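A single protein chain has been omitted from the complex, and every remaining protein chain is retained in its original position.
Just so it is clear, A, B and C label the chains in written order, and each chain counts residues from 1 on its own.
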């Protein structure tokens, strides 16, 4: 069994520590939240590990991750290895790898999929970096990935950045899949030809072409709330969908489904749409079509 | 100068009567609204016309038009001519032509564009039917169409149905054009890099590639309300956009822009989206992502 | 064990007969192809069954199914039951049910999902019609559906038409799901950041959010042909995608993803696009932008 430093014990990192420990690994965790942290500081975490160290970073993408990597570059020694398992943009990986490389520290980027279910089911892992570093971290990957053949839940996707790139595309696909189910749900809901919508969706779990894990989650959600009436149709997006679309643009790849899914989320968060005010204004101008004007109180 | 019966004196028909009379034609109008009607009934209108008669129908598409045509089939005589200038679906035209044909009455379908501006500017006209019938009605078409070369504001598009088909596609295009301007407006509005959005849009009226009549209307709207704040982003659709999309489906023609414009209108009328509730539910299920739940009072 | 007449022994019907027989049912099959047919004619098939009969129709949707139902209406007796398991449009079901009803014959419509894998895995079933008829046919449904809880592979969706409606929406979703994976595949393929695309997609089978049966099929396809180079990017569509979009239009439900997936198929079948010729022509007109002109031989 091996020893791992784990920085970031939030929703994902906390569960991963559990799964790694359950597999027999020694995990020393650090988080700013002292209630869950095993050490008082990042420095203490580094001191608590025997060289050559492996430190897995599991903090929010962007500045927090870049900052943590920069601090680790100062604290770690030649021969150590840093793994970024957050949802970083793949362009950050080159930067991180170069910075660490100047201190002789290796770097792997890992796309981690599975959400809150990963602790129990295992996490799908996509890794970028050098073969030797991947081999070195394999005991941790094997502990985190799902049961079954390694290649069905783990891939060494390519060089530095390839792991996060694969995860980015994975999430872009995920946007499209979710929106496809969602449009079908809305149509069933609106048309009222199907009397029992949750029962139909439940019945899609076996034998059908559309069966999937997301479908099973939709079944769960409908069991708790058959018309999803407790929720608002308000959906955040967290970066990967946007990046996927930007990559599609950069590579001149048509992405009508992924973009439609992203735009549906943007629209879901608008109280009112300036674009649709403009269309309403145009219709009023040329056709004298009735428009809705805002109610003014007082 | 010629004589025309005109059924339907609403927003469009009323103005058309004005323009036809201004051109010297004799127009006998009928409308259920006695304040604007020249005759007490459709029967009276027919009686007031000298055979062979030409009757222009300008009532709402669908059942009202079909009903009016059916009544005219009973009232008119062999050699008369009916023109449907409403926004009927082109599939109604075959029915109307057959019904009237059994009574020896001719039929033309006319797509009429121009909205409330037509009285002053003239109406763009697309006509379907037989050449001889088109020739017979040409004095009315010439009075209604804009100044300038006939072929720039009038087309004999083909046989029965072709006029409404051309108008349907015209309106489908119109949906796309409006949405394109609308997206641009929203982006300018949201990004705040451009300080004076109405001034920029106003400056697009001369010399640019995007200059158009719709753009001029948008300028007018922005002059009245620089941020279009008095309006709600709520937009109806009136049939032709849907029919265009259905025709695209029938002919296996990709129509991503026209469909996107139509869907944007659908979405603009939803208080809440069942689809986006489903996406929110899925995100909550797999990732424990925060969702917005509806506020419950009490 | 029960007795069933089965009309249509093509790719689907043939396999279903196998699965039904394996479950112990007596199946009398009829197909125009005498090599697979158990009887010489539809009439013989009816004669071979003991009243009250159940006849499952599994022939191509549209005219073939309507024709078969019309013939069965003449051949069957009061108290018999017809089940349409083909991919009929749900609007056909009302017609079929009325026609058969005039002869005292019951009717169920069943959406059947699972493709060529159904023989082994079982078929996902969505049924429309009366409760009593559904109960009567349940032994066949239980034989056809997958192992496991009945409600995970079978639903009584509602009255006549609801089964095909549910299947239609299922297939519309399927279009969207497939296109989402396809866009992701193309981006991975084009961007070349990920070195081993098939390995990454293979690794999505366990633990990830995008795992699904379709993904497993994509893995199989990539194992046979890692860049899918033996195929042309040419994709047919078979009705349900179009109908789903038409229903979305009818119900004013935004369906950007399902429509994008359908349009991508339309475009995939075009040698050249008239729309894009028009865009090229416009660019040439305003900007003198270079265009590709067709090569003229001789």
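Here is the rule we go by: contacts are C-beta pairs under 8 Å (C-beta built on N, C-alpha and C of every residue); 3 or more make two chains touch, one makes a residue touch a chain.
On a predicted model such as this, the values are computed, not experimentally measured, just so you know.
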item	value
Chain not shown, its touching partners among those shown	A, B, C
Which residue of B:86, B:118 or B:139 touches the chain not shown here	B:118
Selected residue (touches chain absent from view) among B:56, B:165 or B:234	B:165
Residue among B:15, B:179 or B:270 that touches the chain left out of view	B:179
Absent chain, residues of chain C that touch it	11, 114-117, 178-179, 181-183, 185-186, 189-190, 213-214, 217-218, 220-222, 225, 228-236, 256, 260, 264-265, 267-268, 270, 272-294
Residues in chain A touching the chain absent from view	209, 242, 245-246, 249, 252-256, 259-260, 262-264, 266-267, 269, 273, 275, 286
Touching residues (missing chain, whole complex) on chain B	90, 113-115, 118, 121-126, 145-148, 151-159, 161-162, 165-166, 169-177, 179-181, 183-184, 186-188, 190-191, 193-196, 199-200, 202-215, 244, 247-248, 250-258, 260-261, 263-264
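The rule is short, and it goes like this: only the chains that are shown with their structure count from here on.
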item	value
Farthest-lying chain, centroid of Cα atoms versus that of chain B	A
Between chain A and its twin chain C, rotation from the CA superposition, multiple of 5 degrees	180
Leading chain pair when contacts are tallied as C-beta pairs	A-C
Chain closest to the middle [Cα centroid of all protein chains]	C
Rounded Å distance, chain A centre to chain B centre (Cα mean)	46
For chain A paired with chain C, centre-to-centre distance based on mean C-alpha positions, whole Å	33
Distance between chain centroids, defined by C-alpha means - chain B, chain C (Å)	37
Two or more partner chains touched - positions in chain C	209, 252-256, 260, 263-264
